[in-house]
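Only one structure is covered here, and it is reproduced in the block below.
Omission of a single protein chain aside, the complex is shown with its protein chains in their original locations.
Coming up: subunit A.
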Amino acid sequence: MEKVKKKIGSFSFWNWVTASIIFRLILIYFPKNLNLSSRPEVSTPLTSFRRLAEGYWLKQSFMSPYAGSMYHGSPLLLSLLGPLTINRIEGQPNHLLYSLVSVIADVVSAMLIRATGQNLRLAYLRSLESLDLVKQIEVSGDIAALIYLCNPFTIVACVGLSTSPIENMAVILCLYGACSRLIPLAAFGWVIATHLSLYSAILIIPVIFLLGCGPDSPPRKLFLQRHQQKEVLNQSKLPPRFSWGPVIHFAFWAFLWSVYVLVLCGISLKQFGGLWEMFKSTYGFILTVEDLSPNIGVLWYFFAEVFEFFRNFFLIVFHVNILFMILPLAIRLRHRPCYLAFVYVAICSMLKSYPSVGDSALYLGLLGWFVNELADMQFSLFLFCGYVGVSLLSPVMHNLWIWRGTGNANFYFATAMVYACLQIVLVVEGVSAMLNHDRKLRNLITGKPQDAKS
């Protein structure tokens, strides 16, 4: 994943982009042998291609797409992607068109990540300049985009015909819009992301910060201190205060887009139970963890074990877990909204009810934005080896359990737990590295004059 970083020196950005696209296309031509679309790591009940096709088929036969608890996605996806599930071109792999859409979604996401990264880099340079710190920094946008494109997780999710490339694109669209202050776009991205997968709703907090104060910068306190030292208060060099204007603007657009989306959904589900049916079998399905088939998350195992009587209680406990972390993180990282978004996405992909590797692909890509800030992150080798090890071990354990019959559910769940732990370590170390980075900047300004270059 992070390996890509060094290669940039020798190969140009676009070479790698083309290489990754060609690699995807090659893989698309071997779908039978790889059988990726039936892997539990790739396709969850929410993102599975087969379920999408089933939903489309049900809808075509004038039945509710949610009948039989097969499909749990958005009705809009059915209208947009559904026809691609049955369209075939003679002599080509079965789902070529759909795969191509996934590839395009991936490339678009990568380009958006790149643009956002460039935005962030500019902001970072500007803030360093106003702190009178000189520093050469890496081109984080390119690195992040390449991490996203060349990450095996992204490739697997793309080739495995899951819908997560589309969901990821919506999230990235939202962040891009917020970073470049395209408020309608940000609102659109947020509404679509929330519509497709409920958990993206909490991204509203980083988006509000982004719109209110602008992209990531060192804490505002630092600037004040710096300028007190110099005893010249240059207002133009200070980061702007929180302004409510764009936020209200965003809320307006978000409302508009959500009404629009709901109306569209309502039209498409008019005969089949309407919006209530949709909410019940999409959001309801996510929140009540109805499907207990194994995935790389930890909830399925727990809810397979728990007594029916306590089920509701534990459902609340598990979901509140995510909500608990929102506020403290938002307070601590409010000056770095993009990083906050990364942390939220990582936490969600750890605690959500049906996680897949596509979610990991998203936050690992976003991690690339912060290569400069996280240069001192600890355990990088350990994390890297852990990710490689778990992603190899998990299919093996699954095979041992399901196909060979010599293992059992605990084998597979063990890898899921290790995976969750790795994500926790990543988030914890990432956040502490970021806070350390801020601390270092503060030390440079206040503490040690011999080190600072003023």
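One rule holds for everything that comes next: a residue touches a chain if its C-beta (ideal position, glycine included) is under 8 Å from a C-beta of that chain, and two chains touch if they have at least 3 such contacts; residues count from 1.
The rule is simple: contacts and distances are computed from a predicted model.
**Student:** What protein name does the UniProt record of the undisplayed chain give, "ER membrane protein complex subunit 1", "GATOR complex protein NPRL2", "Eukaryotic translation initiation factor 3 subunit H" or "Glycosylphosphatidylinositol anchor attachment 1 protein"?
**Tutor:** Missing chain, UniProt protein name: "Glycosylphosphatidylinositol anchor attachment 1 protein".
**Student:** Among A:Ser64, A:Ser102 or A:Asn372, which residue is in touch with the absent chain?
**Tutor:** The single option touching the absent chain is A:Asn372.
**Student:** For subunit A, which residues touch the unseen chain?
**Tutor:** Against the left-out chain, subunit A lists 2-3, 5-7, 9-10, 30, 32-35, 133-138, 371-372, 375-382, 384-385, 388-389, 392-393, 395-397, 399-400, 403-406, 411, 425, 440, 443-444, 448, 451-453.
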